[in-house]
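With one protein chain held back, the other chains of the complex are shown just where they sit.
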Amino acid sequence: MTQTETATEYEYSQTAKPQVFIDTELSELRSKVEEYHERGWRYVNICGTALPDGQVELIYSFSDGLPLENLRVVVDTTTEVQSISDIFPNSFFFENETHDLFGVQFAGISIDFDGEFYTVSVPTPMNPRSSQAVAAVAEGAGSVGAEAGAEAGAAGDTKRGGRK
Amino acid sequence: MSSTIKSPWLIHYDASSCNGCDIEVLACLTPMYDVERFGIINTGNPKHADIFLVTGSVNERNISVVRQIYEQMLEPKVVIACGICACSGGIFKECYNTLGGVDVAIPVDVYAPGCAVRPEAIIDAVVCGLGVLEEKRAALAAGELPPAELPELPTAADKQLDGVSVRDAAAAELHAEIRDE
Partner (left out) sequence: MSQRTIIPFGPQHPVLPEPMHLDLVIEDERVVEAIPQVGFIHRGLEKLVTKKDYTQFVLVTERICGICSFGHSLGYSETVEALMGIEVPPRAEFLRVIWHELSRIHSHILWMGLLADGFGYENLFMQCWRLREQVLDILEATTGGRVILTACNVGGVEQDIENGELNGICQTLDGLRGEYNQLLKTFLKDKSVRHRLVGVGYLSEADARAAGTVGPFARASNIPEDIRSLGFGAYAALSGFEPITSKDGDGYARCEVRALEVLQSIDIIKELAEKIPDGAINQKVKGAPEDGSYAVSRLEQPRGECFYFAKGNGTKFLERFRIRTPTSQNIPGMVQTLQGCDLADVPLNVLTIDPCISCTER
């Protein structure tokens, strides 16, 4: 399901859990979120997923009782994403988390922990190919780079079969 | 035998446990298992405590908290690692933010494994810890107790998994990928 029109016509059955995913552009995101707020929907979740190229897929979920809709946005870790914590105040929690774990840059979070939300010493552990992680590796490249070839095999288990 | 082990006070801290062991520790204090019959009282103040019960593995942020509580306790003191996460990291050993068992932060005297650790195992570990406490007390009285030494402070980046540190593994993977392209 990719269009808003079809999503609102989606028949919510009482036995199946609603699965509505709507592809959205970053520029439209805020207006869509405001629309949910005006309709009286409730903010549910922000979820990041690391994509193979270091980009992050963000899924914003909103609910109104049984109906549940998810906006899908793909963002770069170098572009700034406008925070929605001024519309839905409790989104600050996961915006901070997504910044720390995935390297997504949020602008204007109501309570901004500025990277100190979780203490993690490996930058952006959930998204090892984010721009911050690449920069951190480039900085320490001298010491690690030489052994990289030998260790790549041992570290190969983190490479995943599903990526084509 | 001294009065210390007749009524040891314990302090409990949840390092990064899943709560399973925490509620079992609390269950020990309540009527069904009732460790209070050994004179044990749960206290919130490290300075009053003789036994330090830690549940869960340590991570980057709470390692300093665990060490601080340990340092605030007065000698003689006993540390009990409750649950497999506190013993070795358990099911979370492979997680990026888990440094390992409690023994990477402070010296541990008694290990009580289990997931979640059973109340019987906790009682057994506490009673076992009382023996250690008595030994330490005697050594302290004789002036032979060496000062407690804290292990070197590790960081998540140095954490070893299969002989490779987490940071090196991440860097190596990234380098290999950049080279492939």
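In order of appearance the chains are A and B, and numbering begins at 1 in each one.
Operating definition for what follows: a contact is a pair of C-beta atoms (placed from the backbone, for glycine too) under 8 Å apart; a residue touches a chain by one contact, two chains touch by 3 or more.
Keep in mind the model is a prediction, meaning the values are calculated, not measured.
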**Prompt:** Which visible chains touch the chain that is not shown?
**Reply:** A, B
**Request:** Among A:Leu26, A:Val44 or A:Val74, single out the residue that touches the unshown chain.
**Result:** A:Val44
**Prompt:** For the full complex, which residue in A:Val33, A:Leu68 or A:Val81 touches the chain that was left out?
**Reply:** A:Leu68
**Asked** On chain A, what residues meet the omitted chain?
**Response** 14-19, 21, 42-45, 47, 49-50, 59, 61, 63, 65-66, 68, 70, 88-90, 92-94, 101, 111, 113, 117-120, 125-126, 157-158, 160-164
**Message:** By the contact criterion defined above, which parts of chain B meet the unshown chain? Give residue numbers in ascending order.
**Reply:** 12-24, 26-27, 30-32, 43-46, 56-57, 59, 61-62, 65, 69, 91-92, 94-98, 115-116, 118
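The definition used in the following text is that only the chains that are shown with their structure count from here on.
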**Message:** How many angstrom lie between the centres of chain A and chain B, each centre taken as the mean Cα position?
**Reply:** 34
**Complete:** The answer for chain A against chain B in the complex is residues 118-122, 125, 128-129, 133-134, 137, 140-141, 144-145, 147-149, 151-152, 154-156, 158-159
**Fill in**
Per the touch rule, the chain B residues reaching chain A in their complex are 59-61, 96-97, 155-157, 162-164, 166-177, 179
